[in-house]
Structures are given as C-alpha cells and as structure tokens.
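Every protein chain of the complex appears in place save one, which is left out.
Naming follows writing order (A, B, C and D), and every chain is counted from residue 1.
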C-alpha cells in the first residue's frame, strides 16, 4: 500500500529516572529538526523505556503491532538496543540509531534495515587512543565498568593506542567511589589515564581524581564531558581532552542553525546527544524526500546516500551502514560562567569501524 | 463526682463487640475489685479506662475530666498506671531500662521498687526477655509504680507469682493505699486475696456490669452465681 | 471468616480471572494485538507473583531475591534457545547436549533449575529470619545479578536476543492470542494447584509455622523443612514465569535478576493482597494498567504512579482483594 | 603491590566504610530502632544533596549548603512521617515496603521535575580541596579525612543517644511495644516523628557530604541504600556499633576485593581475563560477605535474637 509519502516514526528512549537527560536530548534534537523542516508527512510517537530492556522490547512490540510505525529510533543504551533492534529489523522495520552502536550490530549482526547515525561504540575510544599515541603517551592506565560497552571501550582504545599499559581495570557498574582506583593510578607509574565511565560514574571519578593530587593527563570519550554534565563536574574537568565526532563550534551552516535553533527552542546549550538526534531526523527527512517508505529497497537506498547536511560536516555511511566521519579532540574550557568544549585537534579522519569487514547482507 | 467513673460503656474490637454496658465508680484512695469469669470483659474495661481501647457509647471520667478524646499517653500523664495482662515488659530492654523508661518523679523510685522486689535489683542489667515469668510480673508492677500514678490498674498482676511474693505484694499495696492514697482497680482470680485489699467489687458478665457493692457483700452465693466458684 | 464474605471473595476472584481472557478476546476482535501482549504480560507476571506468594503469603518468607529464580527461568529459555538458534551444542563433553526451542522442554528445565537454585539458596537463607532473611535473599540475588552482568558467554549486561519465539506443539506461538492462551492456561493450572496446596495439610502447617514456629515445633513438625519445601515450590513457579517472560520478549538480560525485579514481583503481591490466591493477578493487572495508562501522560508519570500506590497502601488495607472482599486484615 | 599502596588502600577502605556509615546511621535509627523498613531513605539522601547543591549554587557557601541539607532532609522526613509513615508502624513490613517504594517514585521524579534531568554541581570547599601528606609518605585527600572525622563523631553521638539517654530507652521500648509505652505516658508519636526527622537529616547530610565528591543526580540514593542495608544487616539491626563495624567491613571488602582479586587471579591467568574474572568476583564480594556473616551469625554481628 502506498503511504503517500507519510512516515510514522516510533521513538523509544529514556525519559524518566537517572539516565533521562540523554534521552530527552535525543528527543529534543530530533523534534527540533522535524519542526525546522515543517514536514507534515512525519508523525512521531514517543515512549519512555525507563532504561529497562524488557520495557523497551514491549514498547517495540507496541510500536510495531499497534502503532504500525515504519521507522524506529531513539534508544540510548547498547543493552536496550541489543534487545530491540534485531527483533524490529527482523519484522521489516527500519531502525535508525541516534546513540548506541554495539559491535554486535556493526559486524556479524548487521542488518540492511539498521542504520547507525551516531558512531560505533568503539569509535570515540579509538579516537582517544589515536590521540594518545600521537601526543606521545606510552604508558596509559585505562579503566572502564565491567559490562560489554566497557569492554568495547578498552578494546577500542588499545586498538589505536599501541603503547604499553600501566594498568587495566574493570570497575563495578554503578560504582561511585574511586579512591582505590586512583591510588592504583598514583602507584602505577603511568604517564596518562584513559577512562570510560558514563553518567554519574564519570562525575564521581573526575571530582575524586581532582582532589587526589594525582596530576597525570586524562583522556576519555565525550560522554563524561558533555554539555549536560559538565556543569556538574565543575572545575575538575577543566583542561581535560576528550574525543567526539561533534562539537558546537564546528564551523558549518547546519551546525550553526542547529545550535542557535536549539538554544532558542529549549533555552540550553545542545549536547552531543541532541546533535545525534538532530542528524537522525534530518537523515530520515532526506530519505523521505527521495523515496516512499513503502518501497523498502528504494527507501533504504535513499537512507544509505546520507544526503543531508550533517551538523558534523562530512558524513557518510560505510558498508555496514555505520558512519564514516571525522573524530575531534576537544578540550574543556570555561566560557564566562559556563563550562564547555573547544575543538583543539582532529584525531581521526574519515574513520569507519573495525567490524565492517564482518558484515555482509 | 467520683475519682473514676464509667457509665454505660460499650466498646468493640473491630466488628466484635466486647463491652455492652459497664458501670463502675471508684473514690480516691479506694480499692475496687473487678471480677468475672474468663472472657467477660475485665481486661477490655481496663483498656477502656487507660484509653488503649476506645469506647463507642457511654462516658469515662477521671478526676472529673472526660477521657473520651484523650490518647493513652495523656491518660497516663493524668495519673493512671497500668500493669497489663500478660506483663508486656519490653523484652529488648534491661530491667533497669524498663523501670526508668517512663518513670516520673514521686514516691516510687528505683530504690523503693527494688526494696519491694529485691529480685529486680539482682537482675538489674539482664534483658527482660530472659527473666522468669514471675520476675517479669514483678517488673511490670515495678514499672507502673515508677510512673507514680494516682490510680493503679492491676490486670491479673499476681498471675504466676509464688504465694509468698503474692502476699508481699498485697501487703505492700495495703500500705500504699493507706500511706499515699493511691486508688486501685484490681483484677485477680483469688477472691481470698481480693477480700484483703479491696473495698468494693464490680462483677461483669458478658461485657456488662451485673453486680456492684462492697467486697464484704460478695457472699459465697454471689461468687457461685457469677464466678463459678 | 464469615460465609457471605467468602462468597464475595470467590466472586471477585472469578471476575478477576475471567477478566484476562475477556480482555484478550476483546482485543482480538478490535485488532489491537498489543493489548493481547499486555494481557499476556499480566498473566506471566501474575504467575511470578503466585510463585512468590507461596513463600511470602503462606510461609511468611519475605524474599527479596525472587528475581534470581525469575532470571534463572529466563536464562534457561535464553541459553537453550540461543544454542538452538546458533546450531551450537550446549556442551559436548562428557556427552552431547543440544539447545532446544521447544517450550515444554524449556519449561521443564526452567522449573528444575529454579527448584535447585531455591533449594540451595533456601537451605542457607532459612537459617535466618525476619529482616535478615529479606537481606540474605537479596544478597544471593545480587550475586547472580553481578555474575550475569560480567559473564561474557551469554551476552553479559547486553543479554540474549532470541529472534523467534519458541515453539509449542500444535500452536503458532508468534500469534499473540495463541501465546496468551498458553500463558493463561499455565497460570490457571498453577492457581488451581496452589489453591489446593494452601488448603492441604502442608498448607496448614506452613501457615502455622509463619504465625508461630514454636507452636509448630511443639506439635512435632519441623518449620525448617516446611519452609524449605515451600521456598523450593515457590522458586520453581517463579522460574517458570521467568521462562515465559523471556519468551514473551524473545529476550533475556540481567535486569531480570536485579533487585528491582524482585521488588516489582513483591509489589504485585502486596498490591493484590498478601496471601490471597488471586492477589498477584489483581496486583499485576493493576500495576501494568497504571504503567500503561500513566506512561503516556507526562515525563513525570512516576509521580502519579507513586501517589496512587501510596493511596492503595494507606487506604486499601489488605490489598485490592482484601479491600474488595471486605474482610479486615489478619494482622494487627 | 607495595606496602605503602596497601596501606593507602586500607585507608581508602576505611574511608569508604565511614562514608557508608553516614548513610547507614540514619537507616539504623529508623529501621533498627523504630522497626520500619524505609526504602525511601535513599531519597532523603538525594534530597539532602540537591538542597545542598541548590544552596551552594546561590550562596556559594559550603557550610550553609550542609545546613540546608540537614534542614531540608529533616523537614522532608518529618513531613513524610506525619503524612504517611505513622500510619504504617502497626502494619506489616510488607505494607511499609510498598509505601516507601511509592515514596521513592514520588521523590525521584519530583526532584527531576524541580531540578531537571541533568546532574547538579556541588563541589568541596577550597580549604579541603587538595591532598594532605600523611606520615609514611601517603598522600590523602583532605576532604576524605574530614568525612572520616564527621562520621566518627556522628557514630559516637548516636551511640550515646540510643544507649544512654532516656529518649533512647523510650525509642527502643516503643520498638517492641508501642501501645504499652504509650500507656505508660510517653508520647511515642511525637518521639517517632523526631527520630524519623533526625534519621532523615543524617541521610541528607550524608548526601551532601558525599555529593560533593560524587554526582548529585536523581536516583543517586538507590545504590547507597542497598549498600546501607547490607551494612546494618551485617552489623546487626538496631546496633549503632554494628552499623559502624559493618560499614568498615563492607568498605574494606569492597575496596580491597576490587584491588586484590584481579591481582590474585593475575598470578595464574592471562592479564585481561584475570581483570575480568577478578572484578566480577569483586562486585559480588560484599554480598558474599553478607551471606557469610549471616550464615554464621543469623542476626548479624551485634544483633539480638
């Protein structure tokens, strides 16, 4: 049946509880793009997954069975994505990931209907590793929580870093006290520290690190230094280098429009997640302009072209429909009263991911 | 108006009504025996007096004050001391702590109470849970005395006590009555003992007052009719 | 317990019970497959609650670790189906063991695994009582939870996705109404069994041990053994529910083992009425309904959920069924 | 591992323990002494941290922030006690579980409503910002020493309050028989409101103190709540001394487990597998500790039967 160009999007994201900030930003970025485009053919249904995978699965069932959506998006967390994406694509729905990029879905588990508009999970860590190598760190201490995304993070860093390791630690998921880890860092003789500790874990780590008197340089992925939480970390983050595929000072028209539009609409600075949500919507809109979603092959081809103005500048999809893009090194600075990031270098250019080779449709 | 008076009291536990019209009155410094067979409402009456059970019909006056709206702790502060059925010592507290938990200053203090029950001094720092049944009973009485009440409610206070101790307690209560003018409402199964301390008696049957008068008038016939002795 | 009240409770139970298939059928007619899925979820979570209620309501064993059994059931399904899905054997030595995607077989494995886990956890935990029991069961649950998160073989925190629902002979389980029928039938059977159990000599002795263990001992029975058996039955039923739940989602992950899950199952039981046979059914139905209806209202819908739950505890004593059936609660 | 590092890790363990004690102290008061299972205790911790962050944001004073945390959490506690908790004393533990679970939902999402979805900023005062040098060449953050001091002070104060004062005795009496202590003339309702507010205030203070070196965000209380329950159960419910000992045990086990287990496995396993296995076991270690303690002492280290 013809949709007459209409597309119904089901967005499942985290809107309540501790991790709500990320989902809210993805949603707001996404909705900003649709509002700016003013396209009446796009209808969005939004549901809160409460960061529980079982709930996400059931909401996906609802989106598919009752709402009869064409495209799904919104999931923040890798474990929720692993629960929802394979089932959704198996039922013939497009899934556009605005944030999570687990390696399983990039490699053997890739699917023609699955597009990742953010990054593969390892990417930002690879960028950090590459930066560390470039700047000449040769003895890093690395740590991450003991769960799959954490294991991916350390793997990603090691992949590009190549130097020796002063220590490698998996911490408990949700841990809030890092005194013991910091003591180990102090005693390890490391020349640098890499960590991936998303959310509150990262805030705790940074504050405690700052008070400890250890003054080794720190690198990490953008997650612990993003707009939403920088204010909460405060001075402890100043000067730290972190890697990202986006920053608000990337100089292009699309980004400018996005940053201004976002501030005007929501009264706060946009975050990494908001930029990803925004790009996801624009990717979708670009495909809608070219094809009818009822014609899956045509629509898929239109998506794969990625013919939209990304706020990151150059953006294209690799063979596994994950981004090929540049990764930047940012530094945390204080701009007036506000903590924010400034790009200081490019770490990886036109970088894809390590799993693309394993993917075949 | 009497020191304590109950008129036409009715009271229920949830859906089960326990009292169906209790009348009772007591003068300052007097001792009244509350009698009746098992399950006739003696304890319920005691609870109504000290406000652990709310009455639905009737009036309770204590020292001229309507008790209807008072919570239990206010009733106690007004001068009631309770030795409840089944002792209800605080098992996790030591003997000493049990005694001083709610003590108020007055005639009765730790020294006087342990003078009455030397055993309690010996067990001063032992937890109440590990006391023998009789020792717990002594503790319950001591605890009530420590609040220095004007009206002492004794619900089966001598249950489980050795005969000698029982005699000592009654003797002490007799002295108490004459020296301090404390009024007593006593529930006890031993008619012989009650005769020695009480002035008046009230007999309950099926939750209602069926007999009231001087203790001396509780003849064997009355006892046989209402108490099954 | 007065006779007319018993009559009313029975009536309410019957109505409650009939409500599930009626809702499902109605949804089928209106072509709202998601409502059927929700109803199925209620049936499965109710089953988990019925399991817990044996320990909690009858035995007075407040377990905050029942997610362990729920999750074990879930992983029994996940692991067997995963191996069937990837055509890899479960183990090769000492003998070959294949995965499976047959529901009855998976249930059997889930029930046995749940029973054994409950036996082990129960045997140790039952040495304690009261709040200590709550916490030691929580401890065992958390151990399993952290183990599952960091154990990479079956997905760690990401969990396991099973792309097709497992099969049941003669039915197409992917059709929502057929899967509902399976779950409802299991619930009905278990409810019947548990009803008999509660009225049996074992039930009388078990509930006696809850009220006064000393008393049960002096009539010559061992509270420990009564409780252990109750705990095992309880764990096995909850594991069965876990297997069904995993099949409903075609997915299993460590969140099924988390203490939040234990708490949620417990809340179904309390909400419906502790110790009431149909309590978990009422509790799960109300909770899912609230979650579903309120979820759409605002980003802050948890506030409303909280307020409603609070009102239920404060004013509907004895849970929903207790309130509807109009009998005052037993403990005061 | 060098001796100095080991000593530092032991210090860290002790300090983590004291931090847990701050939270467990209020919980033991309410849970142990009043016999109430209060799952919402973590919410009061959160309320304290948010109040502190808000006040520090406006005034810039850490001392005012701490006072605000105490006052706000105590007030929230008193309000909750008056409106909800006091109807629950006579009830089953299970009703308390459900009601306080509902309170968590209300507090968490209510806080998010007021303060937004992003973590807030609360930093330690500059006077305590850096490390100090301890004898033996150990660098240790000054602020953590401050937390240790405050924690021990509170432990001492509470112990005196409960064990020695008449109020403490009355509270404990009320735990075993509320009706009876009321019948002896003690206004137990008022007393319990005060105790609840005190416990809440302590949780709030802990939230503010800890929030300064961790993240102030919605849901921050839940992981600590579980740990605090573990602590007071290990120590024996109702015992302040037990809470302190339990907290130190948990702190040491958690810290040293996380450090030593991976090293231990490293002696006979390949490095990265050893870290993985070691840290998995480490994340289970405190629960293993709790189960172990309860198996040998079914009512905790200092609990009564």
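By our rule, a residue touches a chain if its C-beta (ideal position, glycine included) is under 8 Å from a C-beta of that chain, and two chains touch if they have at least 3 such contacts.
By our rule, contacts and distances are computed from a predicted model.
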Statement: Matching the hidden chain's UniProt record against "Sulfate/thiosulfate import ATP-binding protein CysA", "Ring-1,2-phenylacetyl-CoA epoxidase subunit PaaA", "Dihydroorotate dehydrogenase electron transfer subunit" or "4Fe-4S dicluster protein" returns "Sulfate/thiosulfate import ATP-binding protein CysA"
- request: Write out, one label after another, the shown chains that touch the chain missing from the document.
  value: B, C
- line: Touching the hidden chain, out of B:24, B:49 or B:161, is B:161
Query: Of C:90, C:164 or C:197, which one is in contact with the hidden chain?
result: C:197
Field: Touching residues (missing chain, whole complex) on chain C
entry: 193, 196-197, 199-205, 207-208, 211-212, 214-222, 226, 330-332
Message: Across the whole complex, list the residues on chain B that are touched by the chain not included here.
response: 13, 16, 36-40, 43, 85-86, 119, 130-135, 137-138, 156, 159-167, 189-191, 223, 227-229
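Convention: only the chains that are shown with their structure count from here on.
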- prompt: Which chain lies the greatest distance away from chain A when centres are computed from Cα atoms alone?
  reply: B
Message: Going by C-alpha centres, which chain would you call the most central?
response: D
Field: Intercentroid distance (Cα basis), chain C paired with chain A, Å
entry: 36
- request: Could you grab the centroid distance between chain B and chain D? Build each centroid from C-alpha atoms only and quote it in angstrom.
  value: 44
Field: Centre-to-centre distance between chain C and chain B (centres being mean Cα positions), rounded to whole Å
entry: 50
Message: Quick check on chain C: which residues sit in contact with 2+ other chains?
response: 146, 149-150, 152, 300-302
Field: Residue list for chain A, restricted to those that touch at least two other chains
entry: 16-17, 20, 24, 146, 151, 170, 172-173
Message: Taking the touch rule as given, give the residues of chain B at its contact with chain D in the complex, in rising order.
response: 50-52, 71-73, 75-77, 81-82, 84, 88, 90-93, 97-98, 100-102, 104, 127, 143-144, 147
Query: Which chain D residues qualify as touching chain A in the complex?
result: 1-2, 4-5, 8-9, 12-13, 15-16, 19, 108-109, 112, 116-121, 123-124, 129-131, 139, 141-144, 210, 212-220, 223-224, 255-256, 258-259, 262, 271-272, 275-276, 279-280, 282-283
Statement: Listed in rising order, the residues of chain A that touch chain D in the complex are 16-18, 20-21, 24, 146, 151, 168-174, 176-177, 179-181, 183-184, 186-187, 199-201, 203-204, 207-208, 210-213, 228-229, 231-236
